[in-house]
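Every protein chain of the complex appears in place save one, which is left out.
Naming follows writing order (A and B), and every chain is counted from residue 1.
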Amino acid sequence: MSSDSPTPASAPQAMRGRFAVEAVVAALAAVCVVWLGNWGYASLQSTREVGHRAQRAVAIADAVASSAGRDLVKPGALDTEAKRLLALHKPLIAGIFVTEQGGVDEFGIARGARIKWGEHGLSAATKQAIVNQEKGLIAAAEQAMRAKKRLSWSRLITGIDQGQALIAVPYRKSAASAVSGVAGVIVRATPAPARSPDWVWLAPLLAALLTFVALMAGLHVMAAGTIGQLGAAAMVIFAAPALISAAEGGVQILAADHLMPHDAPPVNAALAAAEGWLAGSLCVLAAVLGGILGFCAGLLRAIRRDPTPYAYVGPAMAATGVLIFVPFFVGVGLSFTAVDGTFIGIDNYVEVIRSLADPNSATQFGRTLVHTIIWTVLNVTAHVTIGLGLALILNRPNLRGRKLYRLLLIVPWAVPNYITALIWKWMFNTQYGPVNVMLGMLGVDTVDWLGESMLTNFLANLVTNIWLGFPFMMVISLGALQSIPADLYEAASIDGASGWQKFKHITVPLLKPALFPAIILGTIWTFNAFNVIYLVSGGGPDHQTEILITEAYYLFTVLRRMGLAAAYSVLIFVLLMAYTLITNKLTSATEAVDE
Amino acid sequence: MASVTLAGINKRFDDVHVVHDLDLAVDDGELVVLVGPSGCGKSTTLRMVAGLEGITSGELRIGDRVVNDLSPRDRDIAMVFQSYALYPHMTVYENMAFGLRIRKMAASEIDSRVQEAAKLLGLSDLLQRRPKALSGGQRQRVAMGRAVVREPAVFLFDEPLSNLDAKLRVAMRLEVARLHKRLGATIMYVTHDQVEAMTLADRIAVMSLGVLQQCASPDEVYRRPTNTFVATFIGSPAMNLFPVTSTTAADGQVTMVGRGIQMTWTSGAEQAMPGELTVGVRPQDLQVVAESDADLHLRVDVLEPLGAETFVYGALEGGADGATGQRDAATQERCASPFIVRLPPDQSVRSGDLLHLKLALPHFFDTQGERLSQFDD
Partner (left out) sequence: MSGKKTGTDRNPSQQGSGPSWLPHLFLVPFSVATLYPVLYVVKLALSGNDGASASPIPTSISMDAFATVVGNTDSHGNWLFGQQLLNSLVIAGLTTVVGIVLACTAAYGFARFEFPGRRVGLLGFLATQMFPGILTMIPLYVLMQKLGLLDSIAGLTLVYATTSIPFCTWTLKGYFDTLPRELEESAYIDGASRLTIFTRIILPLSAPAIAVTALFSFMSAWNEFVLAYTFLSSEQAFTLPVQIRNYVGDKDVQWSLFAASSLLVSLPVMALFYALEKHLVGGLTAGGVKG
């Protein structure tokens, strides 16, 4: 059939079945990628933890060494310092020792004094191993000194067993003198880093496979059914943070490398994790690249087969893609970053969740969420009750002035809502506001509506939003009521139904299809009623009337915590999406895209 | 004008095979009506000829050109839609001129063609109106006028009269017939209304389930339906069908027995009749006789007096219960529908009576529902 026939080609339906297998494979691949991503992320965390501990331990060793260099003359001071460090870093270090070079005897054997602190909880074997290490270190130091050579290391890190490490730092008594001794700390067993699985060598293979699958899935993603699309979407969504982690992991490994002198024995476990980590990242990268390539190829193929539809849809798609979807995904990406833009994984979300239990936290997600839900439920209930009630009254037969009433009652909808919010801010003005003036006439004392009371602020917001929201529900209800054929009511009357029964069995069921989408829409609007909250109460007092969206705005504009604000927004999106999908499933109120 | 030839045309939508191996030739100047129940593939066939649907396989020729891959604008056809498809934002004149303007025809030529077509269809006074201001019949005529001005090789009509009320439909039917006569045009005409088919067609193509059942003159289709589908689809009320078991005696006398049936038939043919067959008889080919002369016995259920005639509905009753042989499901179903007899109006028949009937002009079908044409008179 010629390409620009008005009748749609039916090919995609035919393809749907054919690509079902690929869709399933794509979904499996997505699961793989998600798993790899998670594992990679966990590895990253422990790698980072290892590096972090190593860094701190080195710093402590340095401190001990410099202290030893200065204070060896006064052993008491060194003793105090060592004990202080040990107490301060108890979970990190098991012991501190200083070996003083006591000169070398004629046989060339070091006879240094050894002072030690701590060493509790170490096995005899471990202690022996440490002493042996020390001896070796001293010997090496002596040798270097005698040969008048500089030591090739300034710090030495050796693993002892099970992740316990010895960090040794040679010290001098003065800048001019040669090595006087070795100070060291025994680092406690670190949390075992996620070890790379034994099948790490399979990674390139897996990567190739994933690339292929992703390529195929991408090629047909647009023709494949919903499963395929979901698989691909999952792949992109989960792979993206993992990919960012991959880059981050590379940096981390470089940093570790930089930290450790080249000839020092590596922190094996950490490197192993990094190795597995890279393998995982490679797979993720392959999958993402394959997916993107495949998608582009599929799109190109479809465009080449029949460019007409894409010519019509393309410009709008491109514009929304660049200015809505890219910012959206960048926003999602931002939610994984810290204030300075570095990647911090899900820390922002962790912070959000922790704030649920911590009343002193800067963010009050839990409180605000509860408040937002109460806010939304109260508003929507009021909108529907008032709107439907007025619609039923307006729909009465022989009502005089129906048109005029309708005209007046939709005024709030016609006023731009930022102006509505500001008008009501005036209405609730403490000094001059008409609300207080009227209350005054009733003998009520002046109320500081937008002042220090959470309740009055909340009420002011609520009244404003109810005022501006009910006309929409009223108009929708009225339209739906008027489209109910009168003969249904006539038939029901003949069947002997009472007024209430007619309302229950005819009006309500026939209103539902119009009212449910309106309620969904109204809920989304109210949930995100930024203008009202921001302009009326401003979230005050002390953020108590904030809803999620205004709190996110506050985090963004005032605290400049973009990452946290983005995390808030993502959570809002997820909540609303879930709400819509669930409501839709429950009511089937809105029809699917397929007509 | 040109002929249209469909050779081995197939159409598949996904897994649904809509049109099977369709062979049909419409001669130059001929009016062929495609008729069949809804979903039989007749509209799809027409849309394939128009170029609105792709052809899965087979060859479509208009005149001498193979047009499978030509877009509609290059096929030199015009189509009249069931919904008329008049452009609401254009006047009648603009509607009729649209196709010509698109083709960059000179304005004077367009004008003369439109005026001529308007005269032909009695639309001259309505040219400046919008479709909204026209009656159903007038809209229908504008739709035809729009096709006429194009002077195409082939006219395609897709159920053009279905949206009209019964009275107007008769009038417009005549209009179409007149147009055909005046223009001598090649026309493919789709309808589900068998009266339209019978009255308009040079030839009728009966389709069912995507398969062409029979393509012949209206008379032929009526007199010699090729199978039980055509037999029951064409003619109103439908032909009665009943299963019988036959035995052929040495002298060529055939005895047929079934529920409520006991009849003999002298076959002119050489061969013996098959043992199991289905007999068809039109309601008007039955008459009431004495019990001893009767072939059939009918228990009357409902009467429909129509003034000029009376239709009697009932079920065959009594006699030996023969004809147990397997028949195809569709024929079996057709045999199960109520038996109908057309009687002169003055009969004093009442519900519950047992009528004794003699039949003339029987049609014989085999167990697969195919016509046994060797036993035709």
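As a working rule, a contact is a pair of C-beta atoms (placed from the backbone, for glycine too) under 8 Å apart; a residue touches a chain by one contact, two chains touch by 3 or more.
All of these numbers come straight from a predicted model, not from anything done at the bench.
Visitor: Could you tell me which of A:Gln55, A:Thr381 or A:Ser493 touches the chain that is not displayed?
Guide: A:Ser493
Visitor: Given that one chain is not shown, which residue among B:Ala2, B:Val19, B:Val33 or B:Leu52 touches it?
Guide: In the complete complex, the chain left out is touched by residue B:Leu52.
Visitor: Would you write out the residues of chain B that touch the absent chain, in ascending order?
Guide: Answer for chain B: residues 50-52, 71-73, 77-79, 81-85, 87-89, 98-99, 102-103, 146, 150 touch the chain left out.
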